[in-house]
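All protein chains but one are shown in place.
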Amino acid sequence: MNGDSSIVLEGRKLNRQFGFGRNRFFAVSDVDFVFRSGEIISIVGESGSGKTTLAKMIMGLLKPTSGEVMFRENPRSLRTKADREEYWKSVQGIFQDPFSSFNQFSKIQTLLLDCINLLKLKLSEEEKMNMMREACGFVNLEFDELYNKYPFELSGGQMQRLMIARIFILKPKVLIADEPTSMIDACSRATILDMFLKLRKQNDMIIVFITHDLGLAYYVSDTIYIMEHGKIVERGNAATILESPVHSYTKRLLADVPKLKEAWDLG
Amino acid sequence: MNSYLKYFLKKFGWYLLTLVVAITLNFFLPRMIKGNPVSVIVSAMSQGMSDVNAQKKLYESYMHQFGLDKPLFQQYLIYFQNILHGDFGVSFGNYPRRVSNILASAIPWTLGLQIPAILIGWLLGNLLGAFTAYKKGVFDKIIFPAALFVNSMPFFALSIIMLYVFGLHLKWFPIGGGYGYQMIPNLSLSFIGSVLQHHFLPFISIVLVAIGGQAIGMRSMSIYELNSDYVLYAKLMGIRDSRVVRYVFRNAVLPQVTGLALSIGTMISGALITEIVFNYPGIGTWLFTAIRTLDFPLISGCTLMITLAVLAANFTIEIIYGLIDPRVKATQMEGQ
Partner (left out) sequence: MIGTLRILIRSPKFIIGLAILAVVLGTVFVYPMVNTADPVEMVASGFDPPSAQYILGADNFGRDTFLELMYGTRTSLYVGLIAGVFATVVGLVLGLAAGYIGGLADNVITLITNMFIVIPSFVILILVSVSINSRSSTVTALIIGLTSWPWTARAVRAQTTSLRNRDHVNIAKISGYSTTKIILFEILPYIASYVVMAFILQIASGILSEAAISMLGLGPYNTVSLGIMMNWALMFEAPAAGAWWAFVPTSLMIAAISFSLFMMNTGMDEIFNPKIRN
């Protein structure tokens, strides 16, 4: 869908190699992608397929060995601090494990204050507090109860919702969500997915889900990329891929989602 | 076996490189600070020499042998070449005795003292440590601090106390030297007996400190293993205690082999100072004499021997470790 909307991020022949000599291997090889504004994309693959490496390259946390990431149709630059800050205002991420996403030694509000500072808004203390209060409200958390607490006093679901509150403050153009619900209990999972979709509606944000779950990918996304051994083996419209998969790997992944039909019939 | 050979060669190459670095440091470190120590020391030494001829000879032989008139890097090459030929020069303090000759006479004493002492100390320490961890309770509460206290004492401090108590006060053992001073080295029973008598006190001081250090390490390794899931599982399965203890010991002792490699440098150095206390005719005592008389070639020869011994010991341990730890063969081979 949205064939005519503008391209926000584009990957051209992205490669990432680890090790040298005989130990060298390609975690990601020759990956191309195009993310258009407002789109929801899923990159699906098993563990070891290179999807997390790809996600890190998109987020600018890992340098590609070769290839280029185009940001708003220009080559992405992360050379200067200003470049990086500009990029991360637009491209943000959420990780799999909420427990390790928090610095245990910092108070909870630090996480949100860092985002407000990244936006370089000239705000009074009071306005900052209000902004954080609003962000927590969006994810159904009571900011005043969390204020000055440490991460270990929170549950995994609460932590992950705070990560979404972060995104609410930053309002990026692209959100890379690396298995954001895999460590959350089933009840909060749906709530968290809903929050993602709500955020996207408000900001016209691209969401890129990195997942091993083809069922989830189909349920939420417009476009699906299937990844195996560092390569994109199949890509296209979510419904098309599900109904008529071409690549054998996709078929195998599909077989692992036995009750898919019923699941999305309910949805 | 092929993969083990690769592991062996890789380690060998690495230790060879380290040895070259150590020899380089042995040459440059003293020279970096004072320029040329040989010329400084030759002039200092020669003041004490009454024989003008010997003084001149000494100076000339050094000028020639170390190429003191040549640039520093060329001197380094000459030094390296000399070492490869086993030539460490002439001792200032024992002129005209060659350093290589002194080292050759000292090395058997040092090896004979240290190798058995360190191995026995390591073995007894590990048994004691494992036992303490297993027994727990009052036993642990007494043995652990005792072992830690012994380990906190430098080798030479324990030596000097042992020398005083058992050598001078109780007169059970001779107080110094490698054998009775009136004896001439030979293979008679009385000479060997005298050697063993002189060997005992320095030996036991080294063993005691080594036991302390190893017992502490083994105790914490064993506790770690005893608290691990496989032990709990084995117990739930009803496997006999003695058998579980064997598993625990085997798993805990592997890191202790590495532990020995890491502490062997400190152990050897400490044991060398023990020699000084007992005036034992090994490298340590010669090093002490050399430092007091600023006998630079002898100091350099001793430090090089110590380095060589420590590297060789480390290399041997790593090679043995590669043989006994199944994981080394599996993982170290694959590389990171």
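We just call them A and B in the order they show up, numbering each chain from 1.
By our rule, a contact is a pair of C-beta atoms (placed from the backbone, for glycine too) under 8 Å apart; a residue touches a chain by one contact, two chains touch by 3 or more.
Remember, it's a predicted structure, so these values are computed and weren't measured experimentally.
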Of the candidates B:H85, B:K171 or B:R292, the residue in contact with the absent chain is B:R292
Out of B:F8, B:Y76, B:Y224 or B:Y247, only one touches the absent chain, namely B:Y224
Listed in rising order, the chain B residues that touch the chain left out are 15, 17-18, 21-22, 25-26, 29-34, 37, 133, 136, 140, 145, 148-149, 151-154, 156-158, 160-161, 163-164, 167-169, 175, 216, 220, 223-224, 227-228, 262, 265-266, 268-270, 272-273, 276-277, 287-288, 291-292, 296, 299, 303, 306-307, 310-311, 314
Per the touch rule stated above, chain A touches the missing chain via residues 56, 59-61, 81, 84-85, 88, 91-93, 95-97, 100-106, 111, 114-115, 117-118, 163
